[in-house]
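Take a look at the structure set out below.
This part shows chain A:
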Amino acid sequence: MALIELKHVVGGYGGAPILNGVNMAIEQSDIGVIVGPNGAGKSTTLKAIFGLLKVTGGTIEFLGENVVNSLPDTLVPKGLSFVPQEKNVFTSMTVEENLEMGAFTRRDDFSETMAWVYAMFPVLAEKRRQPAGELSGGQRQMVAMGRALMSKPKLLMLDEPSAGLSPRYVIEIFETIVRVNKEGVGILMVEQNARQALAFASKGFVLAQGQNRFTGTGAELIADPEVAKSFLGG
Partner candidate 1 sequence: MIQRSLTLFAGLFVLILVVGWLMGLPFTSSRLVEAAAYSLIALGLNIQWGYGGLFNFGIMGFLMLGGFAVTFISYPINPQFWGSDGPWMLGRALIAFAAGALLVIGARKSERIGIRGKWKGFVTVLAWFVAYCVYRSQIDPAAAYIEANAGFVGGLGAHPVLGWLFGGVLAAGIAFIVGKIALGLRTDYLAIATIGISEIIRALIKNMDWLTRGTLTVSPIPWPTPLPQDYQATGSDMFSSLLLARGGFLLLALLVLGAAMWLISRAYAGPWGRMMRAIRDNHIAAASMGKNVTARQLEIFVFGSVLMGIGGAMLVSFTQIFDPSSYQPINHTFLIWVMIIVGGAGNNWGAVFGAVLIWLVWVVSEPLAKVIFDYVSFWSSNAGWGAIPEIESRSAQMRVFVLGLVITIALRYAPKGLIPEAVRREG
Partner candidate 2 sequence: MTEFVFFINQVVISGAVLGCIYALGAVGITLIFGILRFAHFAHSELMTSGAFFAFLLAALFASWGVVTPIPLGFVVLPLAMVLSAIFALGIDKGFYAPLRQRGARPVVLLIASIGVTLMVQGLIRLFFGAGSYSFFETETKDVFRIDTSFLGSTRPLVITEPQLLMIVVTLVSVLALHFFLTRSRLGKAMRAMADNADLAQVSGINTALVVRVTWIVAGALACMAGTMLALDVTLKPDLAFNIIIPIFAAAIVGGLGQAYGAIAGGLLIGFAESLAVFNWTMVLRPLNAVLPEWLQLPATLALVPTEYKLTVAFVILVVVLLVRPTGIFKGASS
């Protein structure tokens, strides 16, 4: 049984659907990367899984349970987490409070998880009492990921985690993602830095016009001349 499986998902923001039948399956050991041109429905796919828009057709199974159109406050306790692309930290709250908000759905003691997150991002431990709005772009991205990890997710979804970061931070963020995956968290992410991301992806999905165009391992997709020509810029 896959961790998450999308079967022919159709949906949009009312009006014409943006997703016209997306299929995907991710295991807990996978790093899935969605690439494709602008407007292909990459971010929309993540939002559809997370109940942020209306899904009108198809099924989304998480651990074998259909979760179509469930809202975040029921999905997060089940083990799903989402890092939006923009405005993904509470700027007026401290780093530690941001992390606590990620654990809102947990009623147990989450101090161990917090220690785990601080171990993963030592710089956050230093700045735990500082408002997140005062941090740099890369550090904010760490806060956002840390917040999403506080609910101990089985699947972490990230929307363009490297957007707007300097090349040094892009590599650091990607390394962190691989490390998180090694700790047993499935990853599904959308990336603009397609070639770089597919390099470490165990599964790659090329979307175009709301449909799967190519599916394979990251290495396979990079090697595919047609994918390279049309979607990875030659």
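Candidate entries met the following condition: all candidates are chains of the complex that A comes from, given by their letters.
Observations, loosely collected:
Rule of thumb we're sticking to: a contact is a pair of C-beta atoms (placed from the backbone, for glycine too) under 8 Å apart; a residue touches a chain by one contact, two chains touch by 3 or more; residues count from 1.
Computed from a predicted structure; not experimentally measured.
Only one entry among 1 or 2 touches chain A in this complex, and that entry is 2.
Interface residues of chain A, counted against candidate 2 in their complex, comprise 50, 52, 71-73, 75-77, 82, 84, 87-93, 97, 100-102, 104-105, 147-148, 151.
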